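Every protein chain except one is present and positioned as in the full complex.
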Amino acid sequence: MTTELVRVGIIGCGNIGADHIDRVANQISGARVTALFDVATDRVKELAAQVGAVALPTASEVINSPDVDAIIIASPGEYHAALTLECIAAGKPVMCEKPLAPTVEECEAVLAAEQAAGRRLVQVGFMRRNDVGYRHMKDNLTAGNIGEALILHCEHRNPDVPDSFTSEMSMTDSVIHEIDTARWLLGEEIVRVRVIAGKQTPNAASHLNDPQLVIMESQSGVIISVEVFVNAKYGYDVRCEIVGSNGVTSLGTQDLGQFVSDTRRTVTMPANWRVRFGDAYRAEIQDWINGIKAGEPRGANSFDGLAATLVAQAAVRAVKSGETVEVPVLEKPAFYA
Amino acid sequence: MTTELVRVGIIGCGNIGADHIDRVANQISGARVTALFDVATDRVKELAAQVGAVALPTASEVINSPDVDAIIIASPGEYHAALTLECIAAGKPVMCEKPLAPTVEECEAVLAAEQAAGRRLVQVGFMRRNDVGYRHMKDNLTAGNIGEALILHCEHRNPDVPDSFTSEMSMTDSVIHEIDTARWLLGEEIVRVRVIAGKQTPNAASHLNDPQLVIMESQSGVIISVEVFVNAKYGYDVRCEIVGSNGVTSLGTQDLGQFVSDTRRTVTMPANWRVRFGDAYRAEIQDWINGIKAGEPRGANSFDGLAATLVAQAAVRAVKSGETVEVPVLEKPAFYA
Amino acid sequence: MTTELVRVGIIGCGNIGADHIDRVANQISGARVTALFDVATDRVKELAAQVGAVALPTASEVINSPDVDAIIIASPGEYHAALTLECIAAGKPVMCEKPLAPTVEECEAVLAAEQAAGRRLVQVGFMRRNDVGYRHMKDNLTAGNIGEALILHCEHRNPDVPDSFTSEMSMTDSVIHEIDTARWLLGEEIVRVRVIAGKQTPNAASHLNDPQLVIMESQSGVIISVEVFVNAKYGYDVRCEIVGSNGVTSLGTQDLGQFVSDTRRTVTMPANWRVRFGDAYRAEIQDWINGIKAGEPRGANSFDGLAATLVAQAAVRAVKSGETVEVPVLEKPAFYA
Partner (left out) sequence: MTTELVRVGIIGCGNIGADHIDRVANQISGARVTALFDVATDRVKELAAQVGAVALPTASEVINSPDVDAIIIASPGEYHAALTLECIAAGKPVMCEKPLAPTVEECEAVLAAEQAAGRRLVQVGFMRRNDVGYRHMKDNLTAGNIGEALILHCEHRNPDVPDSFTSEMSMTDSVIHEIDTARWLLGEEIVRVRVIAGKQTPNAASHLNDPQLVIMESQSGVIISVEVFVNAKYGYDVRCEIVGSNGVTSLGTQDLGQFVSDTRRTVTMPANWRVRFGDAYRAEIQDWINGIKAGEPRGANSFDGLAATLVAQAAVRAVKSGETVEVPVLEKPAFYA
């Protein structure tokens, strides 16, 4: 592995983009931030100054800069496909935040371009694959500690969302993580999805179904039950359990610390996803950089991104129709084996 | 409250019946066992001798014995209604194990007879209402600690069942406990049920759907999700969580103790329902006896028994049809207010 | 075992005495309360009326009443020996709350009288021996799950005490439970004790050392470390861990339930010893009654009471002197084998 620093350009410098800037600049090994783009020009100049990078006037200039070896895309999802295609055209590795693209067609265009380019350049930001807890679950399943997987229970609770958040976004922004987690843990595709919206929280905008219960099934029939509740108020709480034929394995409680007073044991929980998955994000970016330096692609690839969008879009149709939606199983190109 | 001992007759002396004999004779206050009936005549004589009771040749003789003040019915479910009706006719309090009866019609006959008799004589054995953990959940909900209930998650796992156990029995024998728990916790009726059988465990008889996921809805739209897995192998594991608009409350882990060795923390779980709910059963029978002595009926009543059977029968139809089944909401007679 | 009810007389009807009345009358099998004595005559009459017993003018009349088969002594410790001796003289089984007596001499007088009477009549109220958690620890040790015991860590925290409570009473009232627990878990005697009073809580009376750290050693050299903190404010918290040569075993957390809100998981702890050890007390009294009916003495005996007082008195001397105090090992009479 070379000791040269990978020079990273970052497109989109909002919450998660700013976190990625800090991670590449200050928390991981082997990389530095050299160029940034965001529509908020004042903010991006300030961020650039903090890490010794330049703020460029367009995303294309970041992608094509001779001072940029690899790109992180953290802009809104609607721009993901176009920017990723531009990275492929430039022959540079790219870490695109989820989703790879909001539509299946755009995802397919990315896969086509990447295959035409002849080498794997695209990673999709499904950071849970780097979370210690999920890895232990996968290890327990793989080691045979619980027999074969039969049911996957997931809860995905977020303290709150802005009023602009929609019932469909619960699928494309939140449940998409469980979709990838399920595919990765179980090693098979999701073929069916239905969505149940029961009693609604008084704390959400009236147009939003919240909570929703998503019931999916995998190729072998594993039931994947996902509660998604984006105005859960009490904190950020992500849970997962695999029920196997001989036992179960689950994430721990992720508590951060405790104190006891007044006949109450008070345990602090992570306030949001940035706290809960901070270590996983750091590990994801470190692993991505290590992969670039070693010349080996790692993490979730374009096909994973396509498969997740395919299921998320089916879930969106299930939200709208109230019906069970079948999901076609795509053949995985050998290129992604 | 009188200090006279309530003289209890017990009909059906299998596993749970024998436990009830021991509870009344040796674990609670204010009662003693005076008469028993079971078709296994040798066994019942032995049990009778142990507690200073008599074994009578028929259930009717137990019910009508002048030495019996109150009756526990622990015989197979098909006999429950007829025996309960006989207790009502004798004017004696009766604790009937769940279900009150396998059919809605039989349950209705019990309610009619009890109302005609003019006083509440029947309690149904939904012992979870006496479990410390479930009571804490209900207290937390009632105290407003979690806002209003939106979702109820339940898991009901049993280590194994005999080959004669059917997919329908998962509803009438196992899920019926969650049905009563949901009604009791939420204070409203269940109006809809569907059952999903996904990937099946290799450890069950081929005719049995196991595990199954039961999705119910309450009048106000609370989603009640119940995983029932009767060959879970690893132990007896019952869990419950109420998701509220401002927080969640759940049963604890029910672990019995722990030791640590070889880089493993090993926590002992209850092996079966007799261990897990032993305290709840004891509290249930004590409370029943206290109610008899105080002249105040307590616990789950005939209407609760009817409502549970109504939903369980709908779940049976859902198992058979694979469809969503609507459950009519019965009007609760003022007699049971 | 006879089905006759054991008629219990109770002497001392304060907090714990009243709890025992309720237990014998309403929570256990095979006994009833027939006679009471307390210096608070109004209160004792009220309690007697509630359970259908009589309030007698002296303790002696309770002990010698023809309507009393067995006696519970819950009066102040200074009366324990005299009352226990009177029970022995009457030939009746007695459950004496801890301590058996405040002085070693009085305890020895009890043992002498009991041996002269020729049968075991005395049980001492060390209820932890009936606690599920401590039993699991003992089972784990006995089963060889943790190798041989090397260290015993104990914490004994009480929310608060009245101003009249003294540093010595922390030994005779609180630590005496750990003394018995250690002897029972380890199966050997305590031979050495020292007491360290470090920084004192601002929440205690100035004359009281609180918290104190008690370091004891057993015959085989097991170190028994006891933190006693009687104004711990935050709740009642008793913990215990055995460190073995191959592993450790400990009490669980004893939490009663939980709810989650506002990024905090709030777990309710027992507020006091009556809540924490309610089940153990009930089991202790049930077991005592069962033993009487079976004609087999059970639970902690007079020798256990003597041994505990011997160590507690050594601890009192250690509090006063600040020195390490050696404790002689008494020979256990075959009568108590």
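All chains are identified by letter, namely A, B and C, in their written order; residue positions are counted from 1 within each chain.
The rule we apply is simple: a contact is a pair of C-beta atoms (placed from the backbone, for glycine too) under 8 Å apart; a residue touches a chain by one contact, two chains touch by 3 or more.
What you are looking at is a predicted structure, and each value in this text was computed from that prediction instead of being measured.
Engineer: Among the options C:G91, C:G144 or C:G221, which residue touches the chain absent from this view?
Structural biologist: C:G221
Engineer: Given the full complex, what residues of chain B touch the hidden partner chain?
Structural biologist: The list for chain B reads 159, 233-237, 253, 255, 260-271.
Engineer: Considering the entire assembly, which residues of chain C contact the chain that has been omitted?
Structural biologist: 146-151, 153, 155, 196, 198-203, 211, 213, 215, 217-218, 220-223, 225, 227, 229, 232-234, 237, 243, 245-248
Engineer: Spell out the interface residues on chain A facing the chain that's missing from view.
Structural biologist: Interface with the chain not displayed, on the chain A side: 2-3, 5, 24-30, 32, 51-52, 132-133, 136-137, 139-140, 145-146, 246-252, 255-262, 266, 268, 279, 286, 290.
FYI, only the chains that are shown with their structure count from here on.
Engineer: Compared with chain C, which chain's mean CA position is the farthest off?
Structural biologist: Farthest chain from chain C, going by C-alpha centroids: A.
Engineer: So which chain ends up in the middle if you average the CA atoms?
Structural biologist: Smallest offset from the overall C-alpha mean is found for B.
Engineer: Would you mind pulling out the distance in Å between where the CA atoms of chain A average out and where those of chain B do?
Structural biologist: Roughly 44 Å separates the two chain centres.
Engineer: For chain B, write out the residues touching at least two other chains, lowest number first.
Structural biologist: Residues 146, 246-248 of chain B touch two or more partner chains.
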